Each structure stands twice: as structure tokens, then as C-alpha cells.
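The excerpt is restricted to a subset of chains, each kept in its original location.
A, B, C and D are the chain letters, set down in written order, and residue numbers restart from 1 in every chain.
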Amino acid sequence: MTTDRKEPIYLFSEKQVAEKSALARHFLDNRTRLNENVDKADNFLVKRFYNLDHNAYLEGAVPAKYKELMGLVASVSLRCDDCITYHAIQSYRLGVTRAEQEEAINVALVIGGSIVIPHLRRAYELLTELYFA
Amino acid sequence: MTTDRKEPIYLFSEKQVAEKSALARHFLDNRTRLNENVDKADNFLVKRFYNLDHNAYLEGAVPAKYKELMGLVASVSLRCDDCITYHAIQSYRLGVTRAEQEEAINVALVIGGSIVIPHLRRAYELLTELYFA
Amino acid sequence: MTTDRKEPIYLFSEKQVAEKSALARHFLDNRTRLNENVDKADNFLVKRFYNLDHNAYLEGAVPAKYKELMGLVASVSLRCDDCITYHAIQSYRLGVTRAEQEEAINVALVIGGSIVIPHLRRAYELLTELYFA
Amino acid sequence: MTTDRKEPIYLFSEKQVAEKSALARHFLDNRTRLNENVDKADNFLVKRFYNLDHNAYLEGAVPAKYKELMGLVASVSLRCDDCITYHAIQSYRLGVTRAEQEEAINVALVIGGSIVIPHLRRAYELLTELYFA
């Protein structure tokens, strides 16, 4: 029971996001640098996992933008700042509004509890940078 | 930045779900029995938390069906069988298809890893009962 | 900076608790049976860990009853039913009231979020059995 | 079964704590700045959650100081540095001694294991600053 999957269409490039938000830029630069080092190691299983990871967020029965928001909810619940930043950026690039991001974070806040609040605070700082007119 | 929220419209009642799936019925009966006991305790903070929890899944900027799927993704990632059963049932009641449920679970599987697989297996058993023609 | 530690004084024996609550009895019987098997293995490091664990809940700068409630809060937050049952029983044996147990669980509910609710429901069932006049 | 709740009486203000400890000051400044940004977003559910969170630590059947120590134990067990710093400061402000803080951390260490040790090390650094004569 598998639906055809295809790449989502991004409204903004990573470069555009990096120009808009210093927090996003810092994250993306660091991630690029570290991923280049992972790529050099050329580990078979890591490459396959990255590929699987990519596949999970493609357009399908569930639109890509909601998959990224699901990734955001899981990242907040599991309390991973890098993962939160990544999925908030991806959601933004797919045209998700700030109100939608906040509602997704609210689901994670209620599920995950107050232990999630330090991450919510940092996520809101990123949202303020991304959605500043 | 808060959107008006309203109750979602369910396509199926809990009773209809319980008639369709023995796993769902067992869960719902048990949950009802235990919640009646919690209600009797009449704890102020617990009641307020239940109320907040209810609010997080209302129709808003994000449609209720995607909020329930977000709840499902977080529940699988955090490995809580009761929570998985609850959100899979709620998603079903809101007209979510099996393909959509599977894609949401896939996001959680990739984020949460193989430690999630025992819960995925049990979730698929529930999905098979719920979506049996 | 270590305070003298001594064994707490229990108001009720495990046997008395088991007579009052079927849930407690089931847990205690199972735990005794499994611990006998662990004891037979006579593993040095496990025995030392059990000993350390025992030490952490002795009377000290913090009264034993609050330490058991701390154990309860951590157990609810970390979502371990056996641990919750154990610390709720120990708290009861030390004279903790139901109101105190509920307030401790509330701290854990707010910290841990709705993912904690299935455990809260089961904990309330145990509390109802233990504190039934 | 709800006990009257009232605000606890603090022996020290946040300002006094910030003057005593550089680690506390850094945390409090950062938290204030980020919370101001969260406040500006004016999200209904977030505000209600913050309110609920506040309620969980009021004086009640369990004294506020033990509730803060419970928050500390859960924070160490769940490994959240910001949460640890917050509850250690709150405990200090309510007159909790260093010996009491250490015993609470010990409960969390035994429950949570060695994965907790990096957080314990940082917590001890804060305690040393706070309780320096």
C-alpha cells in the first residue's frame, strides 16, 4: 500500500533562508561542514540511512509540508534542537505559516510537557527571525 | 497569533470504531473505566491538563486530522502504545486513510529507529482491523 | 557534605499493603519471584547497584517520604509502570497521604506531558485501592 | 481532593541569585530574553501551559520547596540542563540547603544512571557558586 512519492517543491532555497535568519545560517553552515566530513567517511550504512531519511519526507498520501511539521512535532517531543531547527526551516521553505508551526509545536508541548519549554523558547526565536516581514 | 479553534467533525463515533476492531474496543473500554476513576478524584490540575490536551487537537491553522497524525508520530517516536492506539483511532474517526497513517508511522520509524518497531507491529495490527473493508 | 542516613520507619508492611490492594499484591508477588531469580545469579555489580539504590532513599537531609515521592515523580516522568507502583507503595507505607501523592504526580504530569497520562490513569487506580477507607 | 494552593515565600529574589552566581545570571538573562519573545507571540495554548506549570509548584499538601526538588529530580532524570538550573535556583530561593539538593540529585543519579553524570557535574558547579559563603 505505497503511494507514488515525489520531491516537494520548495518556495525558498536554503541560501534564502540563511540570508533571512542568522540562527538558520549558523545551523546550515555547521551542518554542511559536518556532513562533508561524514560524506568523506563513505560509510555504506550511514549513506543508506540518509537516503531512507530523505524518502520519508517526500510528497505522498500526506503532503510534504505536513510531514515536515510531523518531523517538527517529533523533534520537539524528543527534545533535539538541531532537529527542531532543521524541520522548522524545511517547513518554512515549503510555505508553512508561522501559525501552523506554532500549532505543531503546541501539540508537541502538550504531549512532551514542560521539559520541552527550553526548546520551544529557542524555536520561537528562530520563528521570529524566519517570519519577520 | 492564534487562529479560531473549533471541534472537528468525526466521521465515526467511538462506538462504531469499537464495533469494527477488537483491539480498539479493548483500549476504549479500559480507558473509559480508568478515566471514570480519575474523574472521581476531581483533581484540579489534572482536569486543566485534560482540557489543555483537548484544545491542542482542535481544528485550526492545521486541520484536526493532521494534528491527530502529529500526535501519532510523537506517540510512536516516544513509544507509548496507549497513545498510538488513541491517535490511530482518532485519525480513523476523522477520515484519515490507511496510506496516510502508514506514512505518518514511517516518519516516526525513521526518526525513532528500530526501537520503535515493536510498536509499529502492534499499530499495524490495529490498522488492519480498522481498515478491513 | 554527607548527612547521617538511617532506615525509614514504615507505618505498614508490604504484607499489609498487599492485603489492601490487589494491584499492589500482584506487583509485589511478581517482583519477589523475579528478584529471587536475580539473587540466584549472584552478580556482583547488580548486588552493588541494588545496595546503592537502597541507600538513595534512606532518611537524610531530605525525609524518606519526600525521597519516595521524588522517586514517584521521576518514575512517572520516565514512564515506568513498575517503578510508579513501587514508589507509590513505598510512599503509602511511609504515611504519605493521597493528596500528597496526587500533587507529586501533578508535577510529573506537567513536566512529562500527556504521554504520561496512561501511566497516571493506572497510578490513580492503585491510589484508589490503597487509600480506600 | 484538592488542597488550597498559595504562592511560596522566596528567601531570595532572582536578582540576588544572579548577583551570587555567574551561571545563574547567564541562565536567567537568557531565559528572560527568550521568554519576552515567546510572550510577544501571544499564543493562547502556550500561555495556558505556562500558567499550569506555575500552578504545579505552589504550596499545597506538599511544601513548595519539595516540589521544586521534585522538579530537580525529574529534570536530572530527563537530562535537561536548563530545567536543572531553573529548579536548583528555585530550590535555593526557597531556602533548600546544599545537602538537600545533593540528596535530590542522588535520587536522580541512581534512577537515571551514568548518562546523568555530565548534567550532575554541571549542576555541582552551579551549587558551588550558589552556596559559596
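Just so we're on the same page, a residue touches a chain if its C-beta (ideal position, glycine included) is under 8 Å from a C-beta of that chain, and two chains touch if they have at least 3 such contacts.
On a predicted model such as this, the values are computed, not experimentally measured, just so you know.
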Copies of the one sequence in the complete structure-file complex, 4 being shown, number 6
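We adopt the following convention: only the chains that are shown with their structure count from here on.
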Gap in Å, rounded to a whole number, between the CA centres of chain C and chain B:
30
Using mean CA coordinates as chain centres, what's the chain B-chain D distance in Å?
32
At what distance in angstrom does the C-alpha mean of chain B lie from that of chain A?
23
If a residue has to touch 2 or more other chains to count, which residues of chain D qualify?
1-2, 41, 43, 45, 49, 52-53, 56, 74-75, 78, 83
Considering only which chains touch which, label the overall pattern as line, ring, star, complete or other.
complete
Of chain B, residues touching chain A in the complex
1-3, 52-53, 56-57, 60-62, 66-67, 69-71, 73-75, 77-78, 83, 97-100, 102-104, 106-112
Can you check the complex and tell me which residues of chain B touch chain C?
31, 34-35, 37-38, 40-41, 43, 45-46, 49, 53, 74-75, 78, 80, 82-83
Partner chain D, residues of chain A touching it in the complex
79, 102, 106, 109-110, 114-115, 117-118, 120-122, 124-125, 127-128
